[in-house]
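Here the structure comes first, spelled out in structure tokens, and everything after it is commentary.
Missing here is one protein chain; the remaining ones are kept as they sit in the complex.
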Amino acid sequence: MPSGAGEKPREDCGIIGIYGVQRAAELVYAGLHALQHRGQESAGIVASDGARIHSRKGLGLLSEAIDRHELHDLCGHIAVGHVRYSTTGAKRVQNIQPLVTEYSRGITVIAHNGNLTNARALRRLYQSHGSIFQTSTDSEIIVHLLADPQHDKAPDPLASALGRVEGAYSLVLMDASNLVAARDPHGFRPLSLGALEDGYVVASETCALDLLGAEFIRDVGPGEIIEFGEGRPNSRYLGRRDGNRLAHCIFEHIYFARPDSVVFGETVHNVRRRLGENLASACPVDADVVCPVPDSGDCAALGYCHRSGIPLGRGFVRNHYIGRTFITPAEESRSFGVKMKLNVVRDVVAGKRVIVVDDSIVRGTTCKARIHTLREAGARQVHLRISAPPIRFPCFYGIDFPHAGELIAAEKSVEEIRRFLGIDSLGYQSVEGLLAAVPTSRDSYCLACFTGEYPVEVSEDMGKYAMETGRRAYDESR
Amino acid sequence: MPSGAGEKPREDCGIIGIYGVQRAAELVYAGLHALQHRGQESAGIVASDGARIHSRKGLGLLSEAIDRHELHDLCGHIAVGHVRYSTTGAKRVQNIQPLVTEYSRGITVIAHNGNLTNARALRRLYQSHGSIFQTSTDSEIIVHLLADPQHDKAPDPLASALGRVEGAYSLVLMDASNLVAARDPHGFRPLSLGALEDGYVVASETCALDLLGAEFIRDVGPGEIIEFGEGRPNSRYLGRRDGNRLAHCIFEHIYFARPDSVVFGETVHNVRRRLGENLASACPVDADVVCPVPDSGDCAALGYCHRSGIPLGRGFVRNHYIGRTFITPAEESRSFGVKMKLNVVRDVVAGKRVIVVDDSIVRGTTCKARIHTLREAGARQVHLRISAPPIRFPCFYGIDFPHAGELIAAEKSVEEIRRFLGIDSLGYQSVEGLLAAVPTSRDSYCLACFTGEYPVEVSEDMGKYAMETGRRAYDESR
Amino acid sequence: MPSGAGEKPREDCGIIGIYGVQRAAELVYAGLHALQHRGQESAGIVASDGARIHSRKGLGLLSEAIDRHELHDLCGHIAVGHVRYSTTGAKRVQNIQPLVTEYSRGITVIAHNGNLTNARALRRLYQSHGSIFQTSTDSEIIVHLLADPQHDKAPDPLASALGRVEGAYSLVLMDASNLVAARDPHGFRPLSLGALEDGYVVASETCALDLLGAEFIRDVGPGEIIEFGEGRPNSRYLGRRDGNRLAHCIFEHIYFARPDSVVFGETVHNVRRRLGENLASACPVDADVVCPVPDSGDCAALGYCHRSGIPLGRGFVRNHYIGRTFITPAEESRSFGVKMKLNVVRDVVAGKRVIVVDDSIVRGTTCKARIHTLREAGARQVHLRISAPPIRFPCFYGIDFPHAGELIAAEKSVEEIRRFLGIDSLGYQSVEGLLAAVPTSRDSYCLACFTGEYPVEVSEDMGKYAMETGRRAYDESR
Partner (left out) sequence: MPSGAGEKPREDCGIIGIYGVQRAAELVYAGLHALQHRGQESAGIVASDGARIHSRKGLGLLSEAIDRHELHDLCGHIAVGHVRYSTTGAKRVQNIQPLVTEYSRGITVIAHNGNLTNARALRRLYQSHGSIFQTSTDSEIIVHLLADPQHDKAPDPLASALGRVEGAYSLVLMDASNLVAARDPHGFRPLSLGALEDGYVVASETCALDLLGAEFIRDVGPGEIIEFGEGRPNSRYLGRRDGNRLAHCIFEHIYFARPDSVVFGETVHNVRRRLGENLASACPVDADVVCPVPDSGDCAALGYCHRSGIPLGRGFVRNHYIGRTFITPAEESRSFGVKMKLNVVRDVVAGKRVIVVDDSIVRGTTCKARIHTLREAGARQVHLRISAPPIRFPCFYGIDFPHAGELIAAEKSVEEIRRFLGIDSLGYQSVEGLLAAVPTSRDSYCLACFTGEYPVEVSEDMGKYAMETGRRAYDESR
């Protein structure tokens, strides 16, 4: 679960769709609340009563983006919602999802999680045909495909369109009278299906189902398209149902998903706990106390303690009100910012040999600042244990890691990182230790950020297109 | 000048573009302030420093939509801005202009005033080719044309694209390094060109030039395209320069433009004053006092008094704070709403024969409520004089009149309207009286709302497309 | 009516009280809307259902200060409201009225308009007794008097307390079950009584009664106390009913009140029109056009035209959206600020001999800037006519004039002012001309700002106390 802003990797979004329930938009609102950890930049809800489509969108947290007094305008039994991740930079009104578009078939609404790897090529292709783009979202590319007469006239336009798409997507689409859920054949991003008393819900994580009191049915399968309309849901598959190279994003287990969600067949908490156990076996060290970085290291620390027998201590305390508080320029030192979020409990660490457990290191700067506060508080030794392997490669399927050049493990050896951080020892999870903790086999996962083996080919010009690198070429806010 | 919400006709927008001035976005902000009467629903500014494009957009008045603290982020010497008119219904975030898009040539920004008459046909055409639409603005259609390889590859892509467009448009376009202004060959909507110390400004009305201290050079000509870049502005024309059937919107003289603006070659105040004079000559009546409806009837009332010799009285007083104040459901009677905006000065009208001067009657309901308050205040006789002819036909070039069925003069004779309003006499301007007051000849104007003679053919399925009639099919807010 | 921020004199407040009407707070809200011109800094409403007292308060315009969704919490048949004037400086949350206090008798709510002249002495007196003050309002002093056992134990505590107060006050008080209106024996500030279907309303101006559809009964008399509770309203008087030296603030006629209000027995519009007539008789000049400064000079200009026979012209056009728009530091020149509010209609003034009519000159700087824009627009001659006499003395009864040192007419002769403004002639109203325009005799008015004759003695240390000069010693905002 994300620990707020900072150097953590960020994922694209959380999505949810509801079919067949009175006032579906209110359930979507509650469900987005449960998925808020997947995106804090913007939120949107679109609903239909079978004839009319209404929407509300805005920047910020769900509660800021959508005035709850306005929910009653979003009437109808079909609704989709989206939360988008937060960047430190500018926020684009145009990018707020769900995306509402009109093409020859009428109005289509789409909410999407994941990154397409041939987005740039498709974008160029359609631009060369004269198409225009107004957002930097992959949702827009999918709608261009849907609208393309080549696909629009196919027997199964959606399957035909998705057949051209490569990379990661979990998505919900709706028009005035139907809801559709779809997931890429590799199953990169999670998507779960649940039953409500009178209808259905699909959501990025099962924690949204739990909040709504929905019964978890199963995951939407890799390559599956489920259509909700009159009668029973209709399921079909892209290509062969079982022949796909699966590529579940293993970082969902490690960091993204909420610990209470069941992702890729296993409760996230359990996987993280086993990661901690494996880490303790592989990188033991004699110490006095195990301190997780809250909340990202919490579950793994439990496992580490269990396996090592070293007691847990709450050496870091989190300030829950960090969200909106400013830091004055004078105080912008990394150390002050770190203290705004986490304070050290001196007595827990002073004079002690401390094992710090966290899920990952990205740039290393925040981590270094935290180590510094531990030292200030008198920790005698600091041993850092990371429940994931070193992140050495960028992600092209939806995780907003920094450029490879900024990934500390892409540039430095473990020993160099240890020296950079100024700690007594540093232990990373091995890829094998990681795989031993997850519910299925190696070939079901995408491990590219650790191994550099990309399960879906990435075009050479991958990277973002002009409107996205918008930080350079374009920056539209509000 | 609009008197706020109510039954007044509404126009699309105000636009402005600045080239060659440091911190152009700040001038655009000030200019939009001067154009605020042309649109209160949303505002947007996009700026470029020659390399990077930044924007800010939002719903509401300029001051609500764009935080002035954020203007300093909009750096650069090129900027365009837009204010959009206010509807009582839902407001769509997606429709906020300027529209920022990317197509094969890169990023293009467009701000547009006016309505295309073949918008629906073009929209259908492009949808049949597979294009998708995200807004209900005509700007989006223009970008689709620009992006169409057929035009994009033409020697003059903009001219080629605009050659396909019918109807009304005054627009500014920019990319990272250039600004372009263009106006339809009929010259429906105004667009003025001014010189700043180091650069240029184009704006919907000269009142924006005045506020910026710009020197008015001339109007952008009908069919003219002016390109601002390195060196001197470059001007060219669509088709023949002088062969176009001009069709200036005569309602700009009557109501839309600010009285201090010079529109179509004449100060608006002067035209309105002459309208009042002509009205007095054509529809004289013996009375004690002439009371304008503020502010829309102010200038014409001056002329009416001057010609008739009947003294002016301020029988109506306007509350300047109406803007944001609510009306509780219990108080929603038309009469209360009218009083919130205008109160009657009893002594001015009690026992008097009162001539009320206003610019137009649309539905007639607000007008009737105002008459009622005059009667309550003891007016002995009420004579209504309207400085425009009866509005009998809808506008397809950018004025948001209600459907013909709701236009009182489309349904009723003048005598029937008089009885409906419960007044002693009703006098409208004649079309001849109107033409006698304006600076150029009949064939320079569009008089369609009065005569039904549409200078540019309107396709049979004119009316709005699905996303716009959105009130029925789609309503996206915030 | 105030023309917004600027150099205009500012008055303290508008007040309203309602008794005996279901959902009284909603009527108070509407009434405050009509009184908004009397104060834009803050607004507050307090209501009681006979047992429980609820309130809402906030900074800014009524619509900003109080969320209309919250009005339904302010239940009950008794309510009072207050709007407070806007200063350019800091705004104090603590000063928002109505003031809710508890003393030995229970909870008392008070809303007050006017300035006490012995406020400082009373404040010192009570401070010397150990009392504490939390606001810089005179309302607080009145409550200290009410709470003083010396008055609290009197047969008529309110009369006893008000007997100690000197200066100007129109006020409404309420507790859980009663409403009281009171006005100082000199009748400085207006206060009107009206009948609603089931109850009563008292308000600063009759325009609030008009909006509520209340029937105007009469003014609350100078020195009168009216108590509203079960049964018929009960009226009594402070001291002798008729022996008081009346001292109506003549500036209510000239500038403060809305033209549609009946103040001190006469419609404001009529008085102002006569002021213009008298001015034309006393200060004639040969000219082409009479241009009022909107809106403050509008009524007087009508009279000026009528008497002089010179036609009215709308040489200045007001931007209705000035309220919230910023001025960048670079543009802070007075001239730019003036143009943001008022633009000149060139054709009306170019080459003309222009008579400008306004109600008053305070500092003269804004006036000078306006003259400058007229000259820029080509006015051949500029003749300024002011419908009030020169303001030479500060007001201690509730008008926020600047220090005498900043009053241009306190320092300069009329000829010196003329030269300072750079105009061709300057004509002020004489005191006699002023008195000839108002409904009652000289000895009914306070003319102190013109004559220096203060009808109620002002203690030598008058001026504001520490918390108020807070600009120097204390400044509490929000």
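Order of writing sets the labels: A, B and C. Residues in every chain begin at 1.
By definition in this document, a residue touches a chain if its C-beta (ideal position, glycine included) is under 8 Å from a C-beta of that chain, and two chains touch if they have at least 3 such contacts.
Note that the structure is a prediction, hence the values are computed from the model and not measured.
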item	value
Partner chains on view for the chain not depicted	A, C
Residue touching the undisplayed chain, where the options are A:15, A:34, A:374 or A:407	A:34
Hidden partner chain, touching residue among C:36, C:55 or C:206	C:55
Omitted-chain contact residue, chosen from C:131, C:365 or C:430	C:131
Touch with the omitted chain, as defined above, among A:286, A:347, A:416 or A:457	A:347
Absent chain, residues of subunit C that touch it	46, 51-58, 66, 70, 73, 90, 93-94, 96, 99-104, 106-107, 127-135, 140, 143-144, 147-150, 152, 176, 465-467, 472-478
Interface with the unshown chain - residue positions in subunit A	1, 4, 23, 26, 29-30, 33-34, 36-37, 40, 61-64, 68, 71, 207, 210-211, 213, 258-260, 262, 267, 269-270, 295, 298-299, 302, 305-306, 311-314, 317-321, 323-326, 328, 330-331, 336, 339-340, 343-348
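As a convention for this text, only the chains that are shown with their structure count from here on.
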item	value
Computed distance of Cα centres, subunit C from subunit B, in Å	37
Subunit A and subunit C, separation of their C-alpha mean positions in angstrom	58
Shared interface positions of subunit A, touching two or more other chains	none
